[in-house]
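The other protein chains are all here in position, but one chain of the complex has been omitted.
Going by the order they are written in, the chains are A and B; count residues from 1 in each one.
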Amino acid sequence: MAYPYTHEKEVRLLSRGWGDPASRTLEGWKALGGYEGLRKAVEMSRDEVIGVVKDAGLRGRGGAGFPAGVKWSFMPKEKKGPHYLCCNADESEPGTFKDREIMRWTPHQMIEGCLIAAYAIQAEHVYIYCRGEFFETNEIVGRAVEEAYEAGLAGKDILGSGVDIDVTVHVGAGAYICGEETGLMNSLEGRRGLPRVKPPFPAASGLFGKPTTINNVETLSAVPHIVVNGAEWYRQWGTEKSPGTKLFCVSGHVKRPGNYELPLGFPLKELIHGVCGGLREGRKLKAVVPGGSSVPFLNAAECETCSLSYEGVVEAGSMLGCASVMVMDDSTNIVKQVRRTVDFFSHESCGQCTPCREGTTWLARILKRIETGRGTEEDLETLLDLGDQMTGTTICVLSDSAAAPVRSSIEKFRDDYLALIRRGEKVGAA
Amino acid sequence: MAENSQTPESVTLTIDGRAVTVPKGTTILQAAEALGNRIPHYCYHPGLSAPAQCRLCLVEVEGAPKLQPSCITEVQDGQVVLTESEEATRQRTGVLEFYLANHPLDCPICDQSGECKLQDYVHAEGRKHGRSREPKRVFGRDDFGGDILFYGDRCVMCTRCVRFMNEMAQDPRLTVVERGNRSIIDTFFEEGVEGSPYAGNIVDICPVGALVSKDFLHKARAWDLDHKPTICPNCSQGCNIDLHVRDNRVQRLKPRANLEVNQYWMCDYGRHRYEWMNRDDRIESPVVNRSGQPVPSDWSEALEALHGRLEEGVRPVKAVASPFASNEDLAALRHLVDALGGGEIVYRLPRADREIPLPGFPRLSRRRDLAPNGRGAEILGMERVGDDEGAGGLDELAHYTGTLVVLGDELADLEADFGQQAALYIYVGSHPSPAASQADYLLPATTFAEQEGTFTNHEGRVQRFWPGLQAPGLARPAWLVLGALAARMEGGGVPTSAAEAFVQAAELAPEFQGLTYESIGTRGAIINEPVALPGA
Partner (left out) sequence: MSDETTERAPFRNPGWAGNTGEFELSEDEVRGRSYVGEHAPEGGHPSRVPTVPYMLPEKDPEAPLFEGPYAERFEKILSRYPNRRAALLPTLNLAQELRGRVSPETMAEVAQLLGLSDAYVRGVATFYTMYNKRPVGRYLIQVCTNVSCNLCGGDEVLAAFLEHTGTEAGEISDDGLFTVMEVECLAACGFPTAVQINSRYFENVTPDDVPAVLDRLREEAS
């Protein structure tokens, strides 16, 4: 089975079963060893479950890379009221398309991870916050949750353990910022999806003001594998600081775009030129955005040596984010793509913090002027300066995310900007 | 650091090199304020929750990786805070530049000009020249109903107004609609905030000219207004307010903070009843009625004549007082009546059918008693008569044949023959009225807005007010007029100040004993409440 492309270098843990309609059913997932992790987990103590995830070094796959086990351990040990688990299925970082694939091909993988995590943190209710646009996918997830209830895997007394865990599939309605964990919580509470000031952190006061943990779909989907096979097994892949496998979402100017599950630390160069079949004929690599729209650009030289681990991409000058590798060849109008990225952030800014509300739009307008040949060299300094004013100054990091590609592209592709400014010509599409 | 701890409940920190000790739980912004350092801010308001979203109050805290929002960051022992560091200053300049990217520079026609926080902050720390070359966003003007206009383009999105309506008025008719750069404050389409009894406060707390009062629109420039501290006279709550005065006319009322009485707020009912203070129909000089012929007089002549008349001996006395008169005025009336042998004093007080509390701070309520000093009258042994309109109840007095003294009550519901049969009719008041036409002595008094004094509010809090307007003609405070007469009758001292008049009031009413203008101060003092002595 080949979905849609596979490669021999892949290590298919989470992507196992993709492309096979059978694997989305409960029966099919069980045939792949599904729900063994949950069965094992409920026989372990909660601390043991947290321990194995901690030892495995599983880092959050939603972008920040925070160790999942450590996050779980922040939850109160003494339960004084409800605890909640939120599964962040609001996948919307441009360039990222992995969670939807997990959800539509192997929904039970995610649900099993949710149930194990909920058991570990004593959550009585799991809310799977799905992106509103994923109608088809969400219905698949909804049916899978229903199957889990029917099979006694969710609801009262799961697997005879005496533990009750409810699962609810909740859908958003179109707002990128609800992928930010506290924005998601506000949205789930029926509010505008404004990120909250932290502290308090969700483990102290999260959803409905109760202790809450929130994890990404991919993070939770890795959990059953770790619980079944152990921390050491998981650590056979990846690096010391970035253990395990990761779904790399490759898009843009490669021959074979798609999701590839590879050990963390995989060389970026080999991903592009090997796994993805290289660039289109006659084209050269110009730039790569390695972690979704929020992270700085890498230029071709930086891609040569970049290792795709959390630490490796930082070393190369960007961030792994959610491993959304957007590849741009030498036909790319970088300024246009940066402007499109900033347009996105401007459209998605929640609007509460001044630097973000005003800054994203201002950046976008300056970039549009430059793109259409009405820019000046001074504009570049203004862009950099505004970017600085937007970095580290707001409640969440959307503002920083909008500034990052602007700064990095001006630093690394200044000539592209200058060419547009000096020619003063309107440029065509990339 | 241990020696920094004063007590377990207090914390000592350093702000810009100056040490300050504050209670645990204080925010950096409040601690700085205690040092007189007002950190610029928009979204923070002491009476509301703090969303920390304007990002203007960010300060450097040593050891923290990023600038911290001072409005929500609690102080810690030994903390070192820099509000003027290069980074903090740069942050403020940056945020201000973002505001100006879209804020119209329409200060010349903006009501807020002169008291605008954007103007102030940009003047202090803004860039010399803005860098934005982009067209500005345009929202236009929206009528929010009632007294309120909304200029969306001027809005800085601090959301104070939304939070006031949610948290204080608990009438969530304002919201932010849309998001990002398109977000704007709005109501449910055309619903507006009309009829929300505390909505006027959103104009007060708007830091810029986005929310403005229709009543005040283009009426006066902020820098032309004198702010005169006083007490709202429109109900017995006793909200602390300022009269905003230009050309000796009250232009608007604004609440003045008093955490125990009205916090930062006042109701719209009170706010919009100030025009009477500007009335031009005034009794401007004493008038002596000589055998049916009213003759304008001056004070020495009128008082001399009146005194002479009183010396001749008087018939039993009855008096009408007003709950709009100060404690001092009422006490002077009581004093005079007692000096003339004693007699009944009645007052009339309009009463609403219900209270209108502010849900988020229910201690503040538009009280049923629609006058500021019914309680003072009660303390001074006066009796309430009449109906809930503040009318009626004086039928007998209208034809009283003894000595009749009226203080302040305009007697609007009474005929011109009021007091015709009185042996002596003394009217002390501000505004002419038919029912005062028979007075033998018509003596011009100042309104509360033109004099110093105190009111006793519904809970027995004695609060001071100060003159905000110049009195017309020869009008004098009633305590001075009545006090002088009483003193001459009894041989006591003539009060030379409102403070002295209050001391005399305290001699008459045990409730006021122990209170002085000094101890009442600017916050008021509750009667019969033990006063902590300094050093105790």
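Keep this in mind: a residue touches a chain if its C-beta (ideal position, glycine included) is under 8 Å from a C-beta of that chain, and two chains touch if they have at least 3 such contacts.
Since we're looking at a predicted model, the values are computed, not measured.
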| item | value |
| --- | --- |
| Among the chains presented, those that the missing one touches | A, B |
| Candidates B:Pro23, B:Pro172 or B:Gly195 - the one touching the absent chain | B:Pro172 |
| Options A:Arg16, A:Arg39, A:Lys54 or A:Arg192, residue touching the unrepresented chain | A:Arg192 |
| Touching residue (missing chain; options A:Ser251, A:Asn299, A:Ser318 or A:Ser408) | A:Ser251 |
| Candidates A:Glu36, A:Asp55 or A:Glu146 - the one touching the absent chain | A:Glu146 |
| Residues in subunit A touching the chain absent from view | 2-5, 19, 21, 24-25, 82, 91-97, 99-101, 104, 130-136, 138-143, 145-146, 149-150, 154, 166-176, 187-193, 208, 249-253, 257-259, 289, 293, 324, 326, 328, 332, 336-337, 340-341, 344, 347-348, 350, 429-430 |
| Hidden partner interface residues of subunit B, rising order | 171-179, 186-189, 191 |
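The working rule: only the chains that are shown with their structure count from here on.
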| item | value |
| --- | --- |
| Contact set on subunit B toward subunit A in their complex | 51-56, 58, 66-67, 69, 72, 90-91, 94-95, 97-99, 101-102, 131-134, 156-157, 159, 176, 178-183 |
| Subunit B contact footprint on subunit A (complex, rising order) | 175, 177, 192, 197, 346-355, 357-362, 365-366, 369, 382, 388-389, 392-395 |
